[in-house]
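Only one protein chain is missing; all other protein chains are in place.
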Amino acid sequence: MREIPSRPSRAIHFFDPSNAKMAAKVPAMAGTVDVLLGNLEDAIKADNKEAAREGLVTIGRETDFGTSQLWTRVNALDSPWVLDDLTRLVTEIGDKLDVVMVPKVQGAEDIHYVDRLLAQLEAKAGVQRPILVHAILETARGMANVEEICGVSPRMQGISLGPADLAADRRMKTTRVGGGHPGYLVRSDAAKTDDGYDVHGEQTPRSTYQQDLWHYTIARMVDACAMHGIFPYYGPYGDITDVVGCEDQFRNAFLLGCVGTWTLHPKQIEIAKRVFSPAPEDVEHAKRVVEAMGDGTGAVMLDGKMEDDASLKQCLVMVRLAEQLAEGDPELAAAYGMKG
Amino acid sequence: MREIPSRPSRAIHFFDPSNAKMAAKVPAMAGTVDVLLGNLEDAIKADNKEAAREGLVTIGRETDFGTSQLWTRVNALDSPWVLDDLTRLVTEIGDKLDVVMVPKVQGAEDIHYVDRLLAQLEAKAGVQRPILVHAILETARGMANVEEICGVSPRMQGISLGPADLAADRRMKTTRVGGGHPGYLVRSDAAKTDDGYDVHGEQTPRSTYQQDLWHYTIARMVDACAMHGIFPYYGPYGDITDVVGCEDQFRNAFLLGCVGTWTLHPKQIEIAKRVFSPAPEDVEHAKRVVEAMGDGTGAVMLDGKMEDDASLKQCLVMVRLAEQLAEGDPELAAAYGMKG
Amino acid sequence: MREIPSRPSRAIHFFDPSNAKMAAKVPAMAGTVDVLLGNLEDAIKADNKEAAREGLVTIGRETDFGTSQLWTRVNALDSPWVLDDLTRLVTEIGDKLDVVMVPKVQGAEDIHYVDRLLAQLEAKAGVQRPILVHAILETARGMANVEEICGVSPRMQGISLGPADLAADRRMKTTRVGGGHPGYLVRSDAAKTDDGYDVHGEQTPRSTYQQDLWHYTIARMVDACAMHGIFPYYGPYGDITDVVGCEDQFRNAFLLGCVGTWTLHPKQIEIAKRVFSPAPEDVEHAKRVVEAMGDGTGAVMLDGKMEDDASLKQCLVMVRLAEQLAEGDPELAAAYGMKG
Amino acid sequence: MREIPSRPSRAIHFFDPSNAKMAAKVPAMAGTVDVLLGNLEDAIKADNKEAAREGLVTIGRETDFGTSQLWTRVNALDSPWVLDDLTRLVTEIGDKLDVVMVPKVQGAEDIHYVDRLLAQLEAKAGVQRPILVHAILETARGMANVEEICGVSPRMQGISLGPADLAADRRMKTTRVGGGHPGYLVRSDAAKTDDGYDVHGEQTPRSTYQQDLWHYTIARMVDACAMHGIFPYYGPYGDITDVVGCEDQFRNAFLLGCVGTWTLHPKQIEIAKRVFSPAPEDVEHAKRVVEAMGDGTGAVMLDGKMEDDASLKQCLVMVRLAEQLAEGDPELAAAYGMKG
Amino acid sequence: MREIPSRPSRAIHFFDPSNAKMAAKVPAMAGTVDVLLGNLEDAIKADNKEAAREGLVTIGRETDFGTSQLWTRVNALDSPWVLDDLTRLVTEIGDKLDVVMVPKVQGAEDIHYVDRLLAQLEAKAGVQRPILVHAILETARGMANVEEICGVSPRMQGISLGPADLAADRRMKTTRVGGGHPGYLVRSDAAKTDDGYDVHGEQTPRSTYQQDLWHYTIARMVDACAMHGIFPYYGPYGDITDVVGCEDQFRNAFLLGCVGTWTLHPKQIEIAKRVFSPAPEDVEHAKRVVEAMGDGTGAVMLDGKMEDDASLKQCLVMVRLAEQLAEGDPELAAAYGMKG
Partner (left out) sequence: MREIPSRPSRAIHFFDPSNAKMAAKVPAMAGTVDVLLGNLEDAIKADNKEAAREGLVTIGRETDFGTSQLWTRVNALDSPWVLDDLTRLVTEIGDKLDVVMVPKVQGAEDIHYVDRLLAQLEAKAGVQRPILVHAILETARGMANVEEICGVSPRMQGISLGPADLAADRRMKTTRVGGGHPGYLVRSDAAKTDDGYDVHGEQTPRSTYQQDLWHYTIARMVDACAMHGIFPYYGPYGDITDVVGCEDQFRNAFLLGCVGTWTLHPKQIEIAKRVFSPAPEDVEHAKRVVEAMGDGTGAVMLDGKMEDDASLKQCLVMVRLAEQLAEGDPELAAAYGMKG
C-alpha cells in the first residue's frame, strides 16, 4: 500500500494523455519531477476527452512512477465528462492516483461532492488509500469562499491559483496567463513649484512603478491553506519563452508562502525546482539559528542580529521544508548537508 | 417603457442640480456620456439640498437623455434628507431615473431598506420599470460586508469605490481624493559587504518603489461584484489638473476588473471613455483567438503562443465588452469593426 | 482612579523585566514614551519567565509612570505560564496596568477567555478600572477571524501585526522580522520588436519593481479595527541598524491607517514619534479646510483645489489625531499651535 | 415628554378607527385597559384603509389616554398602505403613539426597515421619544428567524403570536383563530391479552387525550423574547363566545411565559387582566420566600418544602410582575398589599 | 414530456421490487394511490439489493402508472449501493421516475450531492424533466439542520418523518415505529388538604394524560417545509393492526400541516386518503367564507362568527387543497362539488 502524499510538491507537470508523443515521454519523466499530472480538462478538445481519459488509464497502469506522484485534472463539475472521469479513473487506476485536481471550485459543496463520490468509488474498487483532492481557485466566488473550501474535507491536499480563468471571471482586462501587466502601475507626483502643483505637470518626467496584479489573491489563498494545514500553489505561467518573468512570478509565490507551481514546459520544471527549494545558504543560516536557540525560548545574538522565538519559527519553516525536499532529492540533500 | 440598464457605463458624470450654470449644460451633454448623475449629497450645501432635489426633478422632466442614463446620488441613509429625496424623485421622475446611488453603505440592511422603500414608492407612482441601486464603498464596515452588500437584492447594479470617505473612516493619513501617495513605498536593501550589512547603510543610495494604496480594496470589491454579477466602478479622482495620474488610476481599475469610473470634469470624461474601452488592437487579437478556438475546447497556437479554454474566456471578456460598448457608440463600433 | 486609556499610542516600547539593566532604565523612560511594555513572552528564556513576571510586579509597584501607560505582553494562551502571568499581575499591579497584550490570538474565543478571566481577577483584587486587551495578529487563522477578534469585547483596545510569527505560520520564506524582501518584485516586459516578443527577451535589460509583502495584511487589519472603533498598530521592525527601512515601514503603516508601532530600541522610539505624528504642515492645511467648510456641507475652493464633505472628513482625521497627541506632548502642541 | 413604555401589558385591546361607533367608545376605555390599539390591517376593508388611518389620527389627537398606552397595527410591509400609515401617524400623532405593531414579520430585515423609517419620520416630526416596535409571529419563516427578529433593534418591545395567519402559512388544517382542536389527540393502547395485542382492538374502549397545537410555537417564542429582554404575548382568541376556552388559552400562555394577550371584546379584557395578573396567594407565597432567603443564597425550609437560589428566582418573577402591575392598577395593588 | 409533480400526495405506498408477488400487484394499484414507491433501502436484505434495483427498473419500464407518481427510496448515501441505485435508475427509467427519496439526510450537503449527481446522470441519459428529491428526517443532526435541508435545492419536493430511525438516533426508549407511547404522560396533582399536600398523596387517585411524543418534531418540520414551499409528510406507522391509532397519528400530522403519509399496507391507503383529504363540510364552510370575503379584506359575520383576512387565508388552504386533490380524484371532486 502506497503512502498518502504529505510532502509539498515543487513542480506539478502537466501532460496531455491524448497526445501520443507527450504520453510516450511520461515514463522517462517519472522520478525527475515531483508530480506528473494527466490533464483531462482545458486544452483538451471535446473530441479528445475520452481519448485523454483512456490514455491516462493506460499510462497509469503501465508506468512506474518512482518517486513522482500521479495526479489528474478532471473536467469541471458541471461538464458532461466529470462523472465518467472519476468513475473510470478510480475504478481503473485508483491505487496509482494520488490527487484529483478539481477545476472552477466555487464553494465547499463542490469539494463535498467530489469527496463523497470518491469515497463510494474507492469502496467499490477496493482502493485502500484515500485519493486526495486539490482545488483550483479560478472564480470570484471561489475566492470569497476560499477559507471554507480549504477546510471542508480531510481529503484536501492543496489549492492552486488559476490566473487565466480567475482573470476572466473578474473581468480583469489582461489576456496573459499569469504574470504581471505593464499597465498596472503607480506614478510619482509631478514636481512641485513653490506655489503648488506645476502647471506643466504632464511634461515633467515622473517615475512609474509597476504593481503586482496578484498580491491580494495569493496572500489570502496562502492564509486559507495555512489555517487548514494544506498546501498553496501558484498555477500556470503561460508565456513559455519568458523564463525570467516566470522565475519572478514563481519566486513571488514562494516568498508569500506557496510551496510549488504548475509547469507547462520542461524549462519551467527546472525553474520551479530551483525557486521552490530554499537556497542552501538560507537553510544553513536557519540551521544555525535553530541550534543557537536551544529549547526555543529566549533570544540570542547571531551575526549581530537578535533572534528569538518568533524568528526561530521562521527558520524552522526553512529547515523543515529543506528536510522534506531532501528526502526525495539526493542532489538537494547533498547541497543542504542533509540525509536524502 | 424604457429598458432596465444592463450595460456597463464607462463614465458616470456628476453634476450639481442646484447650480443653474451646470444644470443648463446637462441637455447638451445628454448622449455624449454614458451616465449623467444629479448629485444631492456631498458637495451640496445643507441650504441647497432642497434646491438640488427640485432642480433634478426639473431636469429629469424636461431633458431628453438620449442614450445617456439618468442617475442620482441621494443623501446618506441617516441624514434628514434621504426620505424626501427618494419620495420626491420616484414620484416625480421615477420613469426617467435609472439608478439611485446610495452613499456610506455599511451592510446588506441598508440596501434592503432602499429596496423596499423604492418598491413602495414605485407602486404608488405607477413606475413600471424597477429603479436600480448602486452602493458606494466608503466605510471599513462596508468593506467587511461587501460580498453581502453586492448580493442582497436583484436591484443591485454596481458598486463604486469612495476613496476619500473610506480613507477617512480607516484613518488613512492622506488628504488626497483617490490616486497614490508618494510616502507609500518600499526600499531596496542597503548594499552588503562581504561580511554582512554595510555599516554605512544609510548613506548608500537605495532605490524606492511606490506602492498602490488601493490594491486590496479594489481587488476585493471586484470579486464581490463578479460573484454576484454586478458592475464594479472606480469613484472620484480629485486632482482635476493631474490628467496623467488620473489616467493611471483609471487604467489600474480597468485592469483589475472595473468597468468604469466617476468623472468630475469634462477632461475626465474623455479619459474615462478611452481607458475603459478596450484598445482596438486588443479586441482584434481577442476576436482572432475566439475564432481560432472554434467550439471553445482544446488549444491552438497563435502568433507562437498557446491559447486554450481559459485564455479564450479572457478574450471573450474583451470581445463582449467591446460589443456592448459599440452598441451605444458608433465611433467605437467603427474602430472595432463592429455594428453599433 | 486612573482613566481608561483611549488615546492612540505612537510607540509601544518593549523591555525585559528580567533584565536588571533594562529594568533600571524604566523609571527614566517614564513620560518620554507613550507606552512601556513589560515583555513576558517571546525573547524571554523559559528559565526567566518567573523572574520576568516578578520583575514586572516590582517595576509596576515602584515606578511612577507619569504620562506613559504600562502594558504587558503575557505568554501564549496554550503556554504553562499565562494563568500565573494574569493572576499575579492583576492581583499585584492591576491598578497600574493599562493593557494586556495577548499573543497568537486565533479567534474570538481567545479574547473571550482573557476577558472573563480578567473580570474575575479584577473583582477579587478590587481593581476599579477595567484592564484593556490588545491582540497580536500572528497566525493565518487569526487573520481570517480578525474582524470578529476586534469586535468580541468592549475591552479590546487594539491589534498589532506580528510579522515574524505570521510569516512563519504562513510559511512565507523570509527570515526577516518585518520590512520588505528584495525578492518580491515585478518586472517590466521585455522590449518588443515589430512582429511580437523579442526572441532575445532575456538579454534585454528589464526594470524590476519591489513590492510590499504586507499590503493585504495591514489593509485588512486596519479595516477590522476601524469597523469596531479600536486602534491598529504595526509591530516589531527587527533590523535595528536599518533606521531608513524602519522609517519606511512605519510610514507605510501610518498612511494605511495605523496609529503606532512597537519599538525595540530607543532609536526606533524617536522614529515612531516622528512618523506617527502628522506633519505640522499637514495639520495646518487640514485646519484650514475644516475652518473653510463651516457647517461641514457643500464644497469650497482652497489653493485651487476643491474640498467637500468627504475631504473634510480626511482633514478631521488629521486634526483630531493632532489634538489627541498634543494633549500629552507639549512640544508637539507647540508645533501644531494647539494647547497641550 | 412621556416615558418609554417598559411595563408588560396584560391586555392589548383592538379597535377599528374607521368604525364610528367603536371610535366613540375609545375615550371611555382609556385608563381601563393597558393598551388601546387602533387597527389598520386585517379586518379593515381596503376601501376603509384611509378612513381608519385618519380616524386614528383624530382619536390620537383628541383623546387623553390616561394610564393606557396607544398602539397601532399598521398594514403589511408589502402592502400599498404601510408607507402612508407610518408617515401619517408619526407625523401627526407621533408623540402620542407608544408602539407600532408590524404584521407578517419574516426576518430581521423587516424590523430594520421599520426602525430606520421611524427614525427618519420621528426626526422630521420632532418626536422626542422613540416609538417602539412589536412584531407579529405569523409565518413559518418568521418562526425560524424569531430569535434574530427579537434581537435586531433596541426598539423591539415584544412579539405576539398570530395563530390564524401562522396556521394558514403552515397549512395547518384548522379554521379556528387560536385555541385547540379536538382532532389533535393521542389515544391509549388497546387492552392487551396475555399473548399480545387484542385482535378486537378497535372495539375495546380506548381513552383519548387532546394535545396543545401551540406548545412548540409559544415555547420557542418565549425563549426568543427572554433572551433579548422583550415581552411575549399571546394574540387573538377568535371565538368570543367561548370564554372558558379563552381563559384556558390565556392561562397556558401565561404559564409558559407570556405577559399578556390581545383582546377582541370587552369580555376578553376582564379575562386577560385576571389571568395575566398573578394570583394574590401566589404573590404572597413568593414574597415569603423572598424574605426568607435573605441574601439570596443557600436554602430554607418553608411549609415543608425546600427553597433555594433557583426557586427564589421563580418567586422574584412573581413579585416583580406583581409590583409592575400594581403600579398602574390600584385595585390590584390593594390585593397584593403593595403600593400602587 | 411529463409534468413536474407539484401536487401534494396523500399516500406514498411502499412496495418491495424484489418481491415478485408484491411487484405483480403494482400495475393494478397504479391510478388508485397517489404515489407508488419502489423501496431499495431498509427492509430489503443486502442479498436482495440488486434484485430490488433491477426489479424496479423492470416495473418502471413496463408499467403504465396512470395518475400515480413513481418514486423510489434509494439506499443511504454512505452505503455501498446508492451510487449504482441512482446511476441505474436514472439511466434506465429516468423519464418515468418522479421523485428520489433519500434516507438519513444529515445536512444540506447531502442534498447537494444528490442534486449534482442527478443533474449529471439526467444529462447523460437525456432525461428532459428534473427528477425531484425527498428527504427523510431520521437523525438528530438532520433535525437541527432541517430548515437548510428544505431550502438547499430547487429539486426539493418534500420531507418525511422517519420515526423509527429518529427515535434510535435520539436514544428514545420506544421500539414502536411511530405513534404514541403509554408511558409519556403527565399526572394531575394529588388532592390537597387545607394545610398543604396530602401525606397520603400516593393513595389518592390522580388522573394521567398521555402526551404526544412527536409534537416538536412535526411542528418544526412543517415550518421548515412551509418556509421553503415544499411538502411535509408523516412517515411509517408500523403497527398495521392498529388502524385506530394509525388514523389518529395521520390526523395529528394533517392538522399540524402535513399533506400526506407513507402507507405500508392497503388498509393504510384508505385511511390516508380519507384523513388527508379535507372533510367536505370543512371545504363547504371554507368556500362560503371565501365567497363572503369578496376582495379578501375586511371582516364579515358568518354563522355568528367573525371572519377576516387571516381566517380567509386558513379557508383558502382548505379550498386550494381540495381543488388540487379533486383534480386527480373524481370521487372526491364530486364530494366537494368541484370539477375533477
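A, B, C, D and E are the chain letters, set down in written order, and residue numbers restart from 1 in every chain.
In this text, contacts are C-beta pairs under 8 Å (C-beta built on N, C-alpha and C of every residue); 3 or more make two chains touch, one makes a residue touch a chain.
As the structure is a computational prediction, the values presented were derived from the model and not from experiment.
The undisplayed chain touches these shown chains across the complete complex, C, D, E.
Within the complete assembly, C:Gln120 is the residue of C:Thr67, C:Gln120 or C:Ser207 that touches the hidden chain.
The hidden chain makes contact, of the residues D:Gly126, D:Pro182 or D:Pro205, with D:Pro182. Among D:Ala24, D:Val317 or D:Ala334, only D:Val317 touches the chain that is left out of the view. Residue-level contact of chain C with the missing chain is found at 77-78, 80, 82-83, 108-109, 112-113, 116-117, 119-121, 123-124.
Mapped onto chain E, contacts with the missing chain fall at residues 41-46, 48, 138-141, 143-144, 162, 164-165, 167-175, 177, 181, 183-190, 197, 199, 201-202, 206-209, 211-213, 215-217, 238-241, 303-304. Mapped onto chain D, the interface with the missing chain covers residues 147, 180, 182, 196-197, 209-212, 215-216, 219-220, 222-227, 239, 241-245, 248, 251-252, 254-257, 259, 278, 282, 285-286, 289, 295, 297-299, 304-306, 308-311, 313-318, 321.
Definition applied: only the chains that are shown with their structure count from here on.
Considering every other chain in turn, the ones in contact with both chain C and chain D prove to be B. Considering every other chain in turn, none proves to be in contact with both chain A and chain E. One copy, chain A, sits rotated relative to the other, chain C; on C-alpha atoms the angle is 120 degrees to the nearest 5. With each centre defined as the average position of its C-alpha atoms, the distance from chain A to chain B rounds to 33 Å.
Residue positions of chain C touching 2 or more other chains, listed in rising order: 197, 209, 211-212, 215-216, 239, 241, 304.
Contacts between chains form some other arrangement here, matching none of path, ring, star or all-to-all.
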